[in-house]
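A protein chain is absent from this complex, but the other protein chains hold their places.
We call the chains A and B, going by the order they appear; numbering starts again at 1 in every chain.
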Amino acid sequence: MRHHSKGHLNVEDRDSVLIVRLDGGPHGVFGLEIANQLEALVDRVDRDPSVHAVVFTGAHPERFVSHADVRWLQEGGAAVPPVGRRGASVVARTARNVDRARVLAPLVNRTPLGPAVELERLHATFLRMNRSGVIFIAALNGSALGLGAEFAWANDLRVMADGNFFIGQPEVLLGIMPGGGGSQRLTRLIGTHKSLVAILEGKPFTPAQALADGAVDAVVPPDEVVTRAVELAAHFGSRTKGSVAAIKRAVYFGGSMSLTDGLHVERTEFLGTALSKDGQQLMLDYMESTESSGELPLYNPDIYKRALELGTVPGRRSTNGR
Amino acid sequence: MRHHSKGHLNVEDRDSVLIVRLDGGPHGVFGLEIANQLEALVDRVDRDPSVHAVVFTGAHPERFVSHADVRWLQEGGAAVPPVGRRGASVVARTARNVDRARVLAPLVNRTPLGPAVELERLHATFLRMNRSGVIFIAALNGSALGLGAEFAWANDLRVMADGNFFIGQPEVLLGIMPGGGGSQRLTRLIGTHKSLVAILEGKPFTPAQALADGAVDAVVPPDEVVTRAVELAAHFGSRTKGSVAAIKRAVYFGGSMSLTDGLHVERTEFLGTALSKDGQQLMLDYMESTESSGELPLYNPDIYKRALELGTVPGRRSTNGR
Partner (left out) sequence: MRHHSKGHLNVEDRDSVLIVRLDGGPHGVFGLEIANQLEALVDRVDRDPSVHAVVFTGAHPERFVSHADVRWLQEGGAAVPPVGRRGASVVARTARNVDRARVLAPLVNRTPLGPAVELERLHATFLRMNRSGVIFIAALNGSALGLGAEFAWANDLRVMADGNFFIGQPEVLLGIMPGGGGSQRLTRLIGTHKSLVAILEGKPFTPAQALADGAVDAVVPPDEVVTRAVELAAHFGSRTKGSVAAIKRAVYFGGSMSLTDGLHVERTEFLGTALSKDGQQLMLDYMESTESSGELPLYNPDIYKRALELGTVPGRRSTNGR
């Protein structure tokens, strides 16, 4: 019988922004229970038009998420003899198919495939965050290693506490490698070479290094981390949710494809927004303002400034909407 | 009946460099007429062996291109009921097929597909710029938003006027997203994360920020923008057109594919240049110079310096050619 670490998410509702505290127990680890609750939360906020942003922070006083529950990683492997790369590929592929056919999930949870399917579902949750119109922000109140760092990279923005904290991927020092997306998202965040060196060495970034390399967006005193993250959540969350979703999909997914494939993703997402009710209304407003004022609104500095604050160009019809 | 913004390109011929001024009317917008004339221009210079570089600048005193003609974007959507992502994908795919079978174009211009096909054609023009042996340079005499910025990103180099100007993607503030390649080319120009944040926020870059992030290559006083761009055009345009085309294809297209696919693109383009008349002649010259001087020409600092100025390593045969 498999050991399941306890752990849970504490959700605080602040209008269109949720603050979610990850409680991974005394060690602050990320285990199956947190993965399951995160999946349910992302599903809910993605569907709920009233939620525009989510701020994640750690319940532990000095850590965001320590790292994965190591037992969770280890147990799957212990049940089966060592497999080579070919075997691992088969397991990964089977897990993907099993995850797609969720009806089978209960059957495989007791088999060696169990952890691979759980990994597949965690990846699906992180990918859903990347596809969503919700802005996700990691408020790193302290350190984050391994899966803790990988969860941070899966957010859209990262605010980190200044101090004796660190963030990174130490897996190589345990004879393994990042498995929660770290080798892919850190690579796309800070570039291939810096990512390769960091992951091969296993040495984490200080807050200052993370900021300089673009691995985090802001470093602030520890007691301002959540406040600053909530400000960013309100600011970015004020944009039209349909636009946010389209932009995230085009940049995260299209941006990682070949240029021609990426451009096709952009055209698809663009047409979706251009044909949307929100988009149509804002564009009609924009044309009316241009005709009545004789100038393009975005070339009026006051209007552009207010638009950045409001999240949309102010206009006759659209101002009521939000 | 659809409204077509006026607008035209003024072309000035300076030997192997063309200077093209975009005149988008009093508001300096980029509409269908400019798109059509740009398509014809790119087609012409790509085929003409005597044209090595094109400098684009704005006819408006303070703007490169203000942004797209918003009516052009809006009208397509107004004719059809809002569609979801699935619908947008079908429209985008159909538009791609229609564009490939140009014979059908007149039939669809009056249907809701019209704007999608026009978008597809504009993307094809920008892609042709990326595949061409011609060096394209945006001489940003002032600001550029939306499609103006996207057109700048589709160029090979960007020189921007210093002053109270800006360049960026404000589409999110109109409930839409970049549709002229901005989510893809800005992402590949400055990196995934900086691009994501800029497009999600809708806030443009100042000239200094654009320079620091690599979004533009040089910032100079406004009255030096075109001069500087023409200098760069002459410098980069002095390279063999076949090499320029091969390099651009390998970096823009191969560089955005998986490493193994990209390497195959490189080998293909490399063999094309190595087997070319220009390549063969220059390599034979290089070997002769090596034998006669006893040293590799590129390890002679004076020869390397002159080669960078001339565009090719100077040699017995190749010097006549250019």
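The rule is simple: a contact is a pair of C-beta atoms (placed from the backbone, for glycine too) under 8 Å apart; a residue touches a chain by one contact, two chains touch by 3 or more.
Just so you know, these numbers come straight off a predicted model, no measurement behind them.
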item	value
Which of A:40, A:197 or A:212 contacts the chain that the document leaves out	A:197
From A:16, A:37, A:184 or A:260, residue that would touch the chain that is not displayed	A:184
Chain B residues that touch the omitted chain in the full complex	135, 156-157, 188-189, 191, 214, 217, 235-236, 239-240, 242-244, 246-248, 250-252, 254-260, 262-264, 266-284, 286-287, 290, 295-296, 298-299, 304, 307-308, 311-313, 318
Chain A, residues in touch with the chain not shown (by the definition above)	27, 29, 63, 66-67, 70-71, 73-74, 76-78, 80, 82-85, 87-89, 91-92, 95-96, 116, 119-120, 123, 127, 130, 143, 145, 170-179, 181-185, 187-188, 191-197, 199-203, 252-253, 256-257, 261
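The working rule: only the chains that are shown with their structure count from here on.
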item	value
Geometric centre distance via CA averages, chain B-chain A, whole Å	32
